[in-house]
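All protein chains but one are shown in place.
Up next, subunit A:
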């Protein structure tokens, strides 16, 4: 019988679950963050991989008193280390409806004379101008997808900063942004530049159409 994973792996699995849930349920007006892990169990499945059973509490970044309980199952695959882990989850109860804020943001961007361009969100002091908050939350949703696709039992990714974001002109109803972000990987402590192309529509949600890890800039 193999020794069980270190307990720290449960924390990383929980962070991954939260990232996935944020990817699926988050948006420019909703960010979900892991508040607590109330239970965790692991299960080795022969020839398949290792499964984590988790009970989590998530909170709404914009309104910290809004919390939801979730259960999640994460399966890290044994064979193909490049395969993204399987993540299934259920959220107990309802998340706050964000249609109104979504539409406000949508109309704000649609009515810009020039495509949106911005850098360093948050800035060095952690400040985010209020009109950029939806841009940041959107990046967080997309980063959740990137984290999910690239995570193993031994990694944990967080969005550290948006270095650059540019709106991409479109002829249809969708909003599209090209992000260059910095991800922070907890175990190696590395800061990893990552490019993401993100589509969003108030009724159709978020889609990451393309993403790629970028080389670290040369030392200076």
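As a convention for this text, a residue touches a chain if its C-beta (ideal position, glycine included) is under 8 Å from a C-beta of that chain, and two chains touch if they have at least 3 such contacts; residues count from 1.
What we mean here is this: contacts and distances are computed from a predicted model.
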item: Missing subunit (named according to UniProt) among the choices "Beta-hexosaminidase", "Dynein axonemal intermediate chain 4", "Cytoplasmic tRNA 2-thiolation protein 2" or "Carboxypeptidase O"; value: "Carboxypeptidase O"
item: Identified contact with the non-displayed chain, of A:17, A:37, A:87 or A:146; value: A:37
item: Per the touch definition above, residue among A:79, A:93 or A:126 touching the missing chain; value: A:126
item: Identified contact with the non-displayed chain, of A:48, A:117 or A:191; value: A:191
item: Interface residues of subunit A (partner: the chain not displayed); value: 3-4, 6-8, 10-11, 15, 31, 33-37, 39-44, 61, 122-128, 140, 158-161, 182, 184, 186-191, 219-220
